[in-house]
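Single-structure report; data block below.
Here we show just some of the chains, and they stay where they sit in the whole.
Labels for the chains are A and B, by order of writing; each one numbers its residues from 1.
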Amino acid sequence: MRPGYRKDKEALLARLHRIEGQVRGVTRMVGEEAYCIDVLTQINAVKAAIDQVGLLLLEDHVKTCVVDAVKHDREEKLDELVRAVERFARA
Amino acid sequence: MRPGYRKDKEALLARLHRIEGQVRGVTRMVGEEAYCIDVLTQINAVKAAIDQVGLLLLEDHVKTCVVDAVKHDREEKLDELVRAVERFARA
């Protein structure tokens, strides 16, 4: 079975490449001994970007896999979703 | 002036390289169309790792730059710290 995010795969890959670049940017700043608060600002930007990717994955998952699970009476998939939301909200 | 994290620079660079690898791992999983929840689990791991880097930076900043600011009566540095903590707690 294809994952729920298949239709957004290219968008997700583009965002993840951008995040890789952002992390390399943070690495460079630390290497050049940039000011702590400036590094922290970039780190917050990475967290926000990662979060956006997670939310898109969750959305696609709900709209495909969860819908599919309900139609096939696979209640364990609802538990799996709730646990994933819990971990995501706390991470 | 050297940044507060100078003594932890090597540790920070090592962690950031590991995070770059983790992000590349997420990119690979999406490229291979791994299961949504498995990708999300890896994304949460990246967020937690980024968070650890942010906390170490904050700690070093408090113990050096903030101490220095207090000794030189630069109250604006305390405002800057509080704003940074606020953005970090919300990101």
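By our rule, a residue touches a chain if its C-beta (ideal position, glycine included) is under 8 Å from a C-beta of that chain, and two chains touch if they have at least 3 such contacts.
Because the structure is predicted, anything quoted here is derived from the model rather than measured.
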Tell me, please, the full copy count of this complex, given that what is shown in place amounts to 2 chains. 4
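Throughout what follows, only the chains that are shown with their structure count from here on.
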Quick one: report the Å distance separating subunit A from subunit B, using the average Cα coordinate of each chain. 17
Report the residues of subunit A in contact with subunit B in the complex, numbered from low to high. 2-6, 9, 12-13, 16-17, 19-20, 23-24, 26-27, 30-31, 33-37, 39-41, 43-48, 50-51, 53-54, 57-58, 60-61, 65, 80-81, 84, 87-88, 91
